[in-house]
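Missing here is one protein chain; the remaining ones are kept as they sit in the complex.
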Amino acid sequence: MDVNLQIRLKATLELDSPAVTTLQVEAQEIAGAQHIESSSLTIEPCAESALFVDVYGNPCRRLRLDAGEVFVEYAANVAIPYARVPHIHAIETDVMNLPPEVLHYLMPSRYCPSDRMSNLAYAEFGATAPGFARVHAICSWINQNIIYTCGGSTTSTTAFDTVGERIGVCRDFAHLGVALCRAMNIPARYVSGYCLEIEPPDLHAFFQAYVDGRWVSFDATAVQERPALITIATGRDAVDCAWCSFFGTGRVKELAVEVTEG
Amino acid sequence: MDVNLQIRLKATLELDSPAVTTLQVEAQEIAGAQHIESSSLTIEPCAESALFVDVYGNPCRRLRLDAGEVFVEYAANVAIPYARVPHIHAIETDVMNLPPEVLHYLMPSRYCPSDRMSNLAYAEFGATAPGFARVHAICSWINQNIIYTCGGSTTSTTAFDTVGERIGVCRDFAHLGVALCRAMNIPARYVSGYCLEIEPPDLHAFFQAYVDGRWVSFDATAVQERPALITIATGRDAVDCAWCSFFGTGRVKELAVEVTEG
Amino acid sequence: MDVNLQIRLKATLELDSPAVTTLQVEAQEIAGAQHIESSSLTIEPCAESALFVDVYGNPCRRLRLDAGEVFVEYAANVAIPYARVPHIHAIETDVMNLPPEVLHYLMPSRYCPSDRMSNLAYAEFGATAPGFARVHAICSWINQNIIYTCGGSTTSTTAFDTVGERIGVCRDFAHLGVALCRAMNIPARYVSGYCLEIEPPDLHAFFQAYVDGRWVSFDATAVQERPALITIATGRDAVDCAWCSFFGTGRVKELAVEVTEG
Partner (left out) sequence: MDVNLQIRLKATLELDSPAVTTLQVEAQEIAGAQHIESSSLTIEPCAESALFVDVYGNPCRRLRLDAGEVFVEYAANVAIPYARVPHIHAIETDVMNLPPEVLHYLMPSRYCPSDRMSNLAYAEFGATAPGFARVHAICSWINQNIIYTCGGSTTSTTAFDTVGERIGVCRDFAHLGVALCRAMNIPARYVSGYCLEIEPPDLHAFFQAYVDGRWVSFDATAVQERPALITIATGRDAVDCAWCSFFGTGRVKELAVEVTEG
């Protein structure tokens, strides 16, 4: 482990009435990929808190919060390998040989209606060799064709919308990557996380495609490989990886994220 | 176990080239709810077949099929209790106390964009007591407001579309039930299955809501409780429960379903 | 003419490069309905300005604006009758007898996809007597079922979206009224204008239905009849009545509207 990252997230939530809220802000421990050297999470005030593991294997926190303001602060030191193992020769795994739990990631989801996008996907990427090269071609296409701008998409925007509107943020770039992969029978999942050098600083989103027997990370928001991608949660799309979900009437008043190296 | 049902499904698939195909047509063994007394499944010809369990716990078959026509025949005798246990007094389970794997069913999905439907749901059903009564009110509303007609919806139709278009088949009725429940923080899932007295005879779809600590079945296509609902698979929506999915170029040429009692 | 209204609109536009811009902010002279006693319009700076009449008969201004900020100021004194003629007994006009130019307003448009909404319309309003009563029932339904809130809709929101999302502003209320009328073969058009007592003060939108041989105004945003509705432009939907359209890259930086009586 060669690179050390300091993550700091501060948020203020506001609830109109008591409500259960789930929180996914903590970087996962992933053997060989990211090691949490130290971390702290403060939720103030918090009536009740319980850690659980969701169906995708992500640790997740369920909180019972009272009405009013709630302050969340998360800090962590995370070590990651100096360089990610390159997978440029990774070949596509035959659907027949995919692990059963991976088949799930071939299907359309709320923000990734891949069932409507197969003509587009095969026309644009059908001539590229299956495997890493094809997913890489998908990322390049997204990077060249979608304008990265805040405010050009909403929380209802799907990957299908992004194909036509050609504008979005990291979340939309990840959804489009996922949808185009699935449209070509490549398992793909959404990843919420942290990243160095995001401008403006914020939580980040990217995606993973399952090639050659493993989940490989891709980030269509950057031409060059991102220097450091930290995983919080993985799932079908942003629905499964929201950093904060209110089951009641609440909103995020403030959110500040800082990722530094050293 | 008092009622005996005979299920018979015959289908012809047509593949342009060899393709992996998943099949979910077999009724599940569910302790206390449905018992498979005998069953047979023939897939002819089939290069390779493997049974697996999907992330939702459904048994599912993955097949490697060659190009050309493939004949599928499934027959089963299923015993179910004479009467389903009534749950009319079932109360809503607090989100804080839901089993972790059930939280999953609170989120929007491909065909159930519940995130866009909370104003509608609370306006129509917010005054009804939470729990069984509220889900029952949702079913009554769907039954009264949506026209049951083949050909009025497509495989792209979402529950949001159905709210405006007011037309659909069992699949759309189930999606709308699921979406309205989730919009009110009631876990809900889609169920594919078989049912007596479906006209014209076909596979059926209904939904389950999680109330008072258990999954309870609801079928908005009928005013009276359906006499017999047999479960094949459960999932977020139709995406997870398709009876036949081709990972390649294939189509269903013929499908005949027959369910009889005795 | 008994009521006198003072209208004052001030706006700042900002253009990145020279662009043609159309402006529809001036109240129309409509015999018997609204009389412009005096008015002034200043556009500063303005390279070129030309008045034209659009296909719907609305006066409209086409401007050639240079890059930079442009200030628009419109002021008018408008006299309207003390009370609008009531049309509560207005009957529906047979489609066969509609003036040819009115047939146009039976068809779906960008924001009013009435072709998808006929099941809903006939189910909700089919039992109400055709004519004024039916349009009035449509307005009451909208008023009761749609939440009036800024920020709950976007410039892409259609009447179909509003049926499901149940939230919007005057523009969305008008679109929904128009769409539901057309879905029942009642000609309906969108009206942009001014109104007393709008909170916060802004341009207003309402709609007109063609009953008993004339266009009658309806405003679903209010339970009680609005005291004064001034027409700027009429058309199929907001597309035809935008107060400001840039054919180039521009935006509205500020807009202030004031309508007073006296």
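In this document, chain identifiers A, B and C correspond to the written order of the chains, with residue numbering beginning at 1 in each.
Note that in this section a residue touches a chain if its C-beta (ideal position, glycine included) is under 8 Å from a C-beta of that chain, and two chains touch if they have at least 3 such contacts.
Here the structure is a predicted model, which means the values were calculated and not measured.
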> Which shown chains does the chain we cannot see touch?
Replying inline: A, C
>> For the chain left out of this view, which of A:Arg64, A:Arg116 or A:Arg226 touches it?
In response: A:Arg116
>> One chain isn't shown here. Among C:Val55, C:Ile88 or C:Ala127, which residue touches it?
In response: C:Val55
> Of C:Ala76, C:Leu106, C:Ala121 or C:Val259, which residue touches the hidden chain?
Replying inline: C:Leu106
> What residue numbers in chain A mark contact with the hidden partner chain?
Replying inline: 116-117, 119-120, 123, 145, 147, 160, 163-167
> Residues of chain C in contact with the chain that isn't shown?
Replying inline: 20, 22, 48, 50, 52-55, 60, 62, 64, 94-96, 100-101, 103-104, 106-110, 113, 115-116, 155-156, 185, 239-240, 245, 247-248
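Note that in this section only the chains that are shown with their structure count from here on.
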> What whole-Å value do you get for the distance between chain A and chain B if each is reduced to the mean of its CA atoms?
Replying inline: 29
> Taking each chain's centre as its mean C-alpha position, how far apart are chain A and chain C in Å?
Replying inline: 43
>> Two or more other chains touching the same residue: where does that happen in chain C?
In response: none
